[in-house]
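Yeah, one chain of the complex is gone here, protein chain that is, but the others are all in their spots.
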Amino acid sequence: MDTAIEKAPGVGKARKRAMSDTWYAVLLITPASIIIIFFALFPLLYAIMLSFRHVDLTSAVGIGPYVGLDNYRFALNDRIFWESTRRTLTFAVCAVSIEMVFGVAIAFLLNGLRWFKGIVRSLLILPIASAPAAVGLVWRYMYHPDFGVYNGILAALGLPEQNWLGDVRLAMPSVIIFDIWQWTPFVALIVLAGLQSLPREPFEAAELDGASTWRVLRRLTLPMLAPVLTLVFVLRTIDAIRLYDVILSLSHGGPGTATETLTYYLYRISLKYFRLDIGSAIALLFLYATVVFTAVALRSMMRVQAERARRA
Amino acid sequence: MQARRFTTADLVRYALVVALLIFFLFPIFWMVATSFKPPNDILTRPVKWTFEPTLTNYIYAFDEANFGLFIKNTLTVSLISTVLVIVLACLAAYSFARYNTGAGHLMFFILTTRMMPGIAVIIPFFVIFKAIGETAIGQALWLGLDRPGALVVCYTVFNLPFAIWLMHSFFQDIPRELEDSARLDGYSRLQVLWRVVLPLAVPGIAVTAIFTLIFSWNEFLFAFLLTRDVARTITVGVAGFWTQRGIMWGPLSAAATVCVVPMLVFALILQRYIVRGLTFGAVRG
Partner (left out) sequence: MFRNMRKLVIGGVVILALLLAACGTPAPPPAAETPAPGVTPPPAPTTAPPPPEEVTITWATIAGFYTDWAEEVARDFEAETGWNVEVVDIDFSQLYEKQVIEFVGGTGAYDIITYDVGWKAEFANSGYILPLDDYIAASDPEEIQFEDIHPAIVEGSCRWKGNVWGLPFYTFTMGYFYRCDLFEDPGEMAAFEAEYGYPLDVPQTYEQMADIAEFFHRMPGDTLKGEVLSDEFYGIGLMAGRFPHVQDEMMSIAWTWGEKLIKDDGTPGTMEPRFLEAVHLYRDQLMPHAPPGAATSAYDEVVGQMRQGMIAQTAAFYLDQWANMVKTEDEVPGSEICAATSPGAHTWVGALTLAINAGSKHPDQAWEFLKWITGPEAQRKFAEGGGSTCRLSILTDQEFLEGRRLAVGHFPVLNEVLDHEAECNFYPNYYYVPQGGKIYDEETTYFSAAASGEYSVEEAMQKLADAIEMHCAGPCEIPNDHLGADYSPVPCPYTFDKSVQMRK
């Protein structure tokens, strides 16, 4: 594949045949690989190792002997683990589905705008760029039942005030509302970009055929948007299930355990109880589930990527 | 587009847009407003909408709470990790794009390293940085605990996978022929990369830079656990107003504003690149 190079005057030095493409390629990925191997792979392997031992860092045991699959058994039998998983999934399903519907609607709305489209798009970026840990605290203040502005607005409108983060039934919805606020623009902007990059011909043809807007939407637009929608759905889900900063700022996992997601429970186990054995086991189960989900969902997308690379 | 009159449909559309903008921008507006409120007007019932703006909250944040240091730390860490990420990701992504190194498997593996919940690896990280911080080289490069270098490394590691995927798609869009003809002209492979490919990939670099910067700026957990006071960053500093003094909502809002607004401005300026980045490059902005 490497053609003989004609040395142009003054370019390059005469040297022995340069290293093969393969070595060159490997060399290029080396710096990044070293960092990833050292800081991502090793801790991962260490966590795997810990998950097979009894580890209680603040007691005399420290890093103890091997206990086989006991930690996994404990995790899978741990009611709190399943409850927090259930909460995490509830959160993810509700938040992501609402964000998808809301986001797609906004995308269509923006697509039809004639003026100020760019400005509106720009302004919608703002929630995404806000630090969740910081803006979560601001939302906690806004949600305050006595002094918060949301209840202030409700009161001014004559509506009953809510105990947003204090009512066991409203706490998780309040967190979901926050997430919708922060991430719907994400969905909207991506779907908007997808809409804008759709080819024109099919739509013009449909218009000539006199198809109704609903028909066009169902048979033409949505199917063509399917890859984009899938991608957005997967990306949002992966991030939603790992939510932590927001829970810490907004509700501390409370009231009681009403908003305790899996990552929050993991924080408790690892950094309050320092039981890294159970913590690692749970984290690995979580990782496994995420990887499987991603692989399955993105299968088609990655096939396309690999093909483009092969063709190149 | 033929000119149309302003129809009722347009009116409805724009009314909806205004409502949307209010919904999405109100919390940010409220945060900024609260930061200028005198402390006694903050915890009131009913809510105070009008007030005499004051700078006391900002003064408190900067004087008493050492916020200037936090900003400096966050800036340092974010900028350096962004530069590192770009350099490393460009090299690796180019390799994946042009030479299909690892045939897609390696890339998938790199992506999965991003999925591990941070909490599970924080203690190994803590120990690693403690060990590095005790070596001479670690100290010279500020790589120990409670030093900016540790966070730089962390954020580089966290952002590399995403950055590699992103740059990968940008590199794939650059026509092979340009590179081939440059090689024929006698440029070495490195020169082709530097002179031909990278200039064309500038939008991709811009996207990567934006995301790395925003992510590093906003990160909380590792900054919280790997720093004490010397290398503390803004996000940790904001949370620090939740104290035994009583939650100081005024300075907290001021701190949050300082934390959030720079990223907002940055995002506004570069918004057209952001969509591309949000989808790992799969969708053009």
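When the chains are written out, they are named A and B in that same order, and each has its own residue count from 1.
Just so we're on the same page, a residue touches a chain if its C-beta (ideal position, glycine included) is under 8 Å from a C-beta of that chain, and two chains touch if they have at least 3 such contacts.
A quick note: this is a predicted structure, and the numbers were derived from the prediction, not measured.
Touching the missing chain, out of A:I34, A:M49, A:A205 or A:L222, is residue A:M49. Across the entire complex, the residue among A:F102, A:F203, A:F233 or A:F274 in touch with the chain not shown is A:F274. In the full complex, chain A contacts the hidden chain through residues 42, 44-46, 48-50, 52, 57-63, 66, 144-147, 161, 163, 165-168, 251-258, 268, 271-274, 288, 291-292, 295-296, 299, 302-303.
Listed for chain B, the residues touching the missing chain in the whole complex are 40, 43-45, 64, 105, 108-109, 112, 123-124, 126-128, 130-131, 145-146, 224-225, 228-229, 239-240, 242-247.
To be clear about the criterion, only the chains that are shown with their structure count from here on.
Rounded to whole angstrom units, the spacing between the C-alpha centres of chain A and chain B is 15. By the touch criterion stated above, chain B contacts chain A in their complex at residues 1, 10, 13-14, 16-17, 20-21, 23-25, 27-28, 30-31, 34, 42-47, 87-89, 91-92, 94-104, 106, 108, 110-113, 115-125, 128, 153-154, 156-157, 160-161, 164, 168-169, 172, 176, 183-189, 191, 214, 217-218, 220-221, 225, 234-235, 238-239, 241-242, 249, 252-253, 255-256, 259-260, 263-264, 266-268, 271-272, 274-276, 278-280, 282-285.
Chain contact summary for the complex, chain A toward chain B: residues 3, 5-8, 11-12, 18, 21-22, 24-26, 28-29, 31-33, 35-36, 39-44, 46-47, 57, 106, 109-110, 112-114, 118, 120-135, 137-139, 141-142, 146-149, 152-153, 155-156, 181, 184-186, 189-190, 192-194, 197, 227-228, 231-232, 235, 238, 242, 244-245, 248-249, 262-263, 266-267, 270-271, 276, 279-280, 282-284, 286-287, 290-291, 294-295, 301-302, 305-306, 308-310, 312.
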